[in-house]
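Worksheet: the structure to be examined is printed underneath.
For this depiction, one protein chain was excluded, whereas all remaining protein chains were kept in their positions.
Then we have subunit A:
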Amino acid sequence: MAPVRMESVQAVVAHIQALSGSHEEVADLHSLLKQSEGALRSRAARLGPFLHQLDPSAHTLGYLFLLEAYSSRPISREQDEKFLPFIAGFINSCSAEQIRLAPEKFISVCKSFKDQVMQLQVPIQGITPLRTAIRKLQTSSEQLTTLHSDYLLLCLLAKFYKAGLSILDDDIFEVDQPRDHFLYCYYGGMINIGLKRFRKALECLHNVVTAPMDALSVIAVEAYKKYILVSLILNGQVPPFPKYTSSTAQRNLKRHTQPYIDLANCYATGTFSELEACIQTNLEKFQSDSNVGLVKQVLSSLYKHNIQRLTQTYLTLSLQDIANAAQLKTPNDAEMHVLQMIQDGEISASINQKDGMASFYEDPEQYKTCGMIGPIDSFIQRLMELSKKLSSLDEQISCDLAHLTRIRKELPRLD
């Protein structure tokens, strides 16, 4: 189709209405629209009424081009409030197929949407629309889009943490932009921390800290601070960097997180009063990093880890001895702590009030029951899936030109 100069927006709209039928028509429309971009942008302020002539579901692609041009200019506050449900409506009704022809434009519209939602301080308004937007943009649930981290940010700001899980619980295998990955995992870590899913939080933060990095990322520094705190809460210690951590991270992260390293060292001594003193010394730093809540949880986890250590040495212990060892004031305090740990599934124990003793025993779960088969089965299935994915990835890399060229260069040296 020969390039045509679009003089009027009305003409563009007429073409959109005419060419939104078959795949070929939409492809033609797409090239037309790309040529009209300049014209649309220059008339951005007047595009509003034209949008009403279009159906967001049938004319998605055309609607998207107009909407993107319209939202690219600054919008007044009164217009904002009407504009937000308008975009939300578009996201709801648009056709995923047509969206994927111009993903950058869709992302641009969603980002304007998110910015306005945040400016008006109504993050909750953006949650359902962004969730729909992600599902329409993704080609599969394994793909990370740039909207993922925006979605999690809104969930955090609106304090609707549970809403983040529907996206967070997807396994991601494809990442287009490394920067998306950093923010996604960092916010994911924060959501998991808020929901007290510390093991999952640790996984997310671990992914930020160990991700390939040429230059030190600020996100990685903040993630490492939380990583230290969550490791202490969960395991009572901070593991060393795994081998696959970038050298940038290994060389630089500790320098920027000294108060947290000090805290971890202090934790290792196991003394409550020393830990409290250490926290007090660095309180300002923790406050400016907004980590005070987590630091308090680190402090209260000390009792837990001290008691857990006891279970490794003793079969029975008096509540008084537990109180002494864990630096609790009274045997009753010890009893309450042990009770809570039993409730949370952190130890297997039995309290004998008559004798004032607690008995520790092994986890009674033998993984032999029908009830256990379900979880074990799904776990093995996931591993098998992962294994297949790794094999196919390995095959892909072995056929990759850059890889083969490199191998060829090495070969003569082997002769």
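Rule of thumb we're sticking to: a contact is a pair of C-beta atoms (placed from the backbone, for glycine too) under 8 Å apart; a residue touches a chain by one contact, two chains touch by 3 or more; residues count from 1.
Everything that follows uses one rule, which is that contacts and distances are computed from a predicted model.
Chain not shown in the complex: UniProt lists it as "COP9 signalosome complex subunit 8", one of "COP9 signalosome complex subunit 8", "IBH1-like N-terminal domain-containing protein", "Vacuolar protein sorting-associated protein" or "Glyoxylate reductase/hydroxypyruvate reductase". Among the residues A:Ala18, A:Ala45, A:Leu283 or A:Met336, only A:Met336 touches the chain that is left out of the figure.
Annotation for subunit A: contacts to the undisplayed chain at residues 81-82, 84-85, 88, 122, 124-129, 158-163, 194-196, 336, 338-340, 342-343, 349-355, 359, 368-371, 373, 377, 380, 384, 387.
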